[in-house]
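One protein chain is absent from this view; the other protein chains keep their places.
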Amino acid sequence: MRFELDEYAYLDSPLHRWEPRFKLIGLLVLIFAFAFIKDLRLVPVVLAIAATLYFLSRMPLSFLISRLRYPGFFLLGVILLLPFFSGETVIWQWGVLTLRQEGVLAMLLVVGRFLAIITTALILMGTTPFLTTVKTMRSLGLPSLIADMTLLTYRYLYDIAANLSTMQQAMRLRGFGRSPQKKYLPFMPDLRELKLLASLAGTLLVRSYEQSERIYKAMRLRGYGSEKFKVHPVYAGPTSSPATLRTWSGFGLVCTLLIATGLVVAEIL
Amino acid sequence: MHIPDGILPASVCIAGYAIAVPVTWYSLRQINRLKDPTEELPKASLLTAAFFIASSINIPVPPSSVHLVLNGLLGCVLGYFAFPAILVGLFFQAIMFGHGGLTTLGVDAVMMGIPALVASHIFQFRHVFRQKLGEKLATNVFAFLAGALGLGLAAVIFFFLVITNIPSGFDAQTERAAVYGLSLAHLPLMLIEGTFTLLLVMFLQRVKPELIERRG
Amino acid sequence: MSSTERLSQTSNTLQQIQLALEIKKLCFCYPDEPNVLHEISLLVKAGERIGVIGHNGCGKTTFFRLICGVLKPNDGEIVVFGEPILPGDFRPEIGLLFQNPDDQLFSASVREDVAFGPQNMGLPPEEVDLRVQEAIALTGLQTLSHRPPHHLSGGEKQMVAIAGVLAMRPRVMLYDEPSANLDLRARRRLIQFLQRSQETLLISAHDLELILEVCDRVILMDEGRIVADGNPHQVMGNQELMERHGLEKPHSLMPHVDSHHG
Partner (left out) sequence: MSSTERLSQTSNTLQQIQLALEIKKLCFCYPDEPNVLHEISLLVKAGERIGVIGHNGCGKTTFFRLICGVLKPNDGEIVVFGEPILPGDFRPEIGLLFQNPDDQLFSASVREDVAFGPQNMGLPPEEVDLRVQEAIALTGLQTLSHRPPHHLSGGEKQMVAIAGVLAMRPRVMLYDEPSANLDLRARRRLIQFLQRSQETLLISAHDLELILEVCDRVILMDEGRIVADGNPHQVMGNQELMERHGLEKPHSLMPHVDSHHG
């Protein structure tokens, strides 16, 4: 499992220097504009935009490819079926296999949109430290409870994942899931196994819950939720960037918004 | 069960957000009515992370294995925190693994989160039936129902969205039949999810009852 | 007001400034359990370094939680630098280091975590920055300040946790088992850090050698009472006393140990 979100967030590129708020708005609007297109002729345009942005971000291609692997498989499953079952215009037939035109076109559209959106989303998340991303979302109106939950969840995901994998190792070392002599009924999970896995998941919940109680105490001792002092949000606002950067960032935002509008207009016409 | 980017048209994605936002707002309002919302925050966050990780546990179902969704259980344990928790969890699944996506986050949150809220209420019915069935049996029955229906509802929404939004050339009636058919095919999974939820609730009752007693 | 009265008032104030902690007849019990602490009284002078020893369940952790106001005593009083502790109060002048650093590093980066306390104190951003830099420099974390805490080693996490508490400029620091999860290198670094630190210290530890190296006074607790209080060499060197309360005399205080093993 690769967890790292922001391992390339400290490179230097125009996209890394882009003011986080402008970047977030600009790229999100662009992503939705990508989702909006239905005209196949726009697919190359959309892919070209995404590719250019990724090139500008100076992140290695291997990063993108590693990110595409899992969702790619999932999409492949859905998509491979479309050309054969969807539509009426048969373009190729071999035995029971029938390739239909509408299906092929629909597949190209879905794949094109998917690639463009996922690449742009990766640029958005990959060029900003995660903490900055969440702070930016908060400054743009994300409720602070959700922002705080996101950051706390993020912080402890790694620890809890490590706990689970150690516990699973311990179970395997004591022979769990390794008894070959057991008879299995197809499509029926073994009740004993299910019960043990439920206690594994339950233990994970209990351990996390108990840790959260200790964390709350530690937070209280460092002033969290105290009434004596002015109550600050748990995490401070975004760091501001120098004014010279602002103009370029603003220019970048205007450009992306124009591109997005262009796409939508082209789609409607 | 996540809908990835690119499949749904923008209008459906936006509609997803249009439903997710007021549900989030409603959940937050209920949370702020709690005695001490600041105390609940670390608990909800760590449990969100734990649920997220626990859903990666492989459940062997010969000849293969499945992952559980656990949204029903999440509703039972987290109450009104369930919807924000699912939103946060799905956000991480989208950006870390590409399960789901940013454009479909609203849709996915509705698909998983509203059934979780329903499950949370189903689980509360155990108090109504406590006298009739006895404390233990009532808890077990409603834990099973919460788990099974949490998944079942999510499956119905999932297939409805996918089938109606993929150009198929089928007529509306065939599409409807396909939605029901595919959802029915999920019955065995509902049984497993329900059983797992029931076993887990029994475990928590034994080891840490306050996890299912607290009302959020 | 006569001059003698004024004089006695001044000397009172002086005495209060000198006293970091005044604990008077502190009692505590959890619901449905027998008393965990019985009438604990203790005076701690500013700048003292006190080791608190005793086996698990002797009340050390509860004692620390009472001092920093997380728990409410059933009876008795705790006065810190002249001001009584009220439960629920946020008193940045008392810092507590928890046993497991993971429980107290809850932010997404080291810098952010160290800034958490000062921000909650309502300090202006420049002051927060200043304190964060100061605490990070004190604990030697300069190179790590932008890293997420989950990437750090155990010893590094411990130092970040300490920095997070120090950034609030506590005058009394409570350390609960600070060396429990450290290897020898990290433990040595911690000992050197503790020896240099300026605050009044209370350190609870099973690691008696650490207490011998850092503290100038030791308190032995058993069943919720203070059963000995004095010079670390004298208290911990008293084999009969230590064994009576479930402890062992530290090896470094045994005169000719080789013969034991040889």
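Letters A, B and C name the chains as they come in the text, with residue numbers starting at 1 for each one.
Just so we're on the same page, a residue touches a chain if its C-beta (ideal position, glycine included) is under 8 Å from a C-beta of that chain, and two chains touch if they have at least 3 such contacts.
All values derive from a computational prediction rather than experimental measurement.
Chemist: Quick one: jot down which shown chains the absent chain touches.
Modeler: Answer for the hidden chain's contacts among shown chains: A, B, C.
Chemist: Which residue, A:Leu53, A:Leu200 or A:Leu263, contacts the hidden chain when the whole complex is considered?
Modeler: That would be A:Leu200, which touches the missing chain.
Chemist: Since one chain has been left out of the picture, which residues of chain B touch it in the full complex?
Modeler: Missing-chain contacts on chain B: residues 203, 206-208.
Chemist: Could you list which residues of chain A touch the chain missing from the display?
Modeler: Against the left-out chain, chain A lists 163, 166-167, 169-176, 178-179, 181-182, 192, 196, 199-200, 202-203, 206-207.
Chemist: Would you write out the residues of chain C that touch the absent chain, in ascending order?
Modeler: Chain C touches the missing chain through residues 55-57, 153-155, 180-188, 206, 209, 212-213, 233, 246-248, 250-258, 260-262.
To be clear about the criterion, only the chains that are shown with their structure count from here on.
Chemist: Graph shape for the chains shown, where an edge means the two chains touch. Line, ring, star, complete, or other?
Modeler: line
Chemist: Would you kindly tell me how far, in whole Å, the mean C-alpha position of chain C lies from that of chain A?
Modeler: 43
Chemist: Measure off the straight-line distance from the CA centroid of chain A to the CA centroid of chain B, and report it in whole Å.
Modeler: Roughly 19 Å separates the two chain centres.
Chemist: Name the residues of chain B that each touch 2 or more other chains.
Modeler: 42
Chemist: At least two partner chains per residue is the criterion; list those residues in chain C.
Modeler: Answer for chain C, listing residues that touch two or more other chains: 106.
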